[in-house]
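Every protein chain but one is kept in place in this view of the complex.
Our next item is chain A:
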Amino acid sequence: MTTATATGPAKHRAQAPARTNPPRRGRRSPLASVGLHVSLVVAAVIAVFPVLWVLLTSLKPAKFATTTDFVKEPTLENYTNLLNDTPFLTWFGNSLLVAALTTLLGVFVSSTTGYAVSRFRFPGKRGLMWTLLITQMFPVAVLIVPIYNIMASMGLLNTSTGLVVTYLTIAVPFCAWMMKGFFDTIPKEIDESGYVDGLTPFGTFWRLILPLAKPGIAVTAFYSFITAWGEVAYASAFMVGDENMTLAGGLQKFVNQYGAQWGPMTAASVLIAIPAALVFLLAQRHLVTGMSAGAVKG
């Protein structure tokens, strides 16, 4: 396919000598350059503005929250109010706990599966791959009612345990799928060298492959962390009461149909977004590699 596209135009070589003074690749006319930068600046402004606006608003006194000035009497009062007068820290702690446990369990349970699916041919593999793929299309609507009822009958509603178990329905298939993608990028010769040296498949996995896959595991872990961190549907349905809520549910308290407290809302948004965004920007390069590798080679 690729060679075809490369040689295709070559046939017309004879007919195309009329070109005079060809512009060298990578060199643009000044006009094109300006156009390029203008479009990118516009796109960047649209991308950044909502986030930036929330940041700026959080630094204004609450009574000026909806003014159009970029900066107005900058103050940290929204943050101090948020931390002192609202259960924000409790929600933050709940979210942190739930997301961390989900990530830990998800990665722990699914790493060997990712490896087995990447390396071995065994009866049931195709079915398992399909299961992993299909569970990722599960709409929240298909599981939320039965899980809600099961949790209710087991007394796990409104507990972190219940929410972690629920999030594992998302995290486990996802982690297994993504780690398969990362294991696929590690050459098989390494496994073979392990067998030659007398290691069992488990030994090979544990001693040779796992250390090499650390970056991949870190990215998988990170991604399942932010998925749990940002989940809304289950958190809104399962968790009630100020002391049990996670951030996704808690933020809804600031903005509802009766009115909006933009001051604390924007301050909370900033505090939630900054750590996630920082780590994200560090990890994102590997993230896409892993996801597309897993998906394409599946």
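Note that in this section a residue touches a chain if its C-beta (ideal position, glycine included) is under 8 Å from a C-beta of that chain, and two chains touch if they have at least 3 such contacts; residues count from 1.
Everything below uses one rule, namely that contacts and distances are computed from a predicted model.
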| item | value |
| --- | --- |
| Listed names "Aspartyl/glutamyl-tRNA(Asn/Gln) amidotransferase subunit C", "Cytochrome c oxidase subunit I", "Sugar ABC transporter permease" or "Thiolase family protein", with the criterion being the UniProt name of the chain not displayed | "Sugar ABC transporter permease" |
| Of A:30, A:50, A:198 or A:241, the one touching the omitted chain in the full complex | A:50 |
| For chain A, residues in touch with the removed chain | 1-2, 5-6, 8-10, 12-13, 15-17, 19, 22, 25-26, 28, 33, 36-37, 39-40, 43-44, 46-48, 50-51, 53-54, 57, 66, 68, 109-110, 112-113, 115-117, 120, 122-128, 130-150, 152-153, 165-166, 168-169, 172-173, 176, 200-202, 205, 226, 229-230, 232-233, 236-237, 247-248, 251-252, 255, 257, 260, 262, 265-266, 269, 272-273, 276-277, 280-281, 284, 288-289, 291-292, 295-296, 298 |
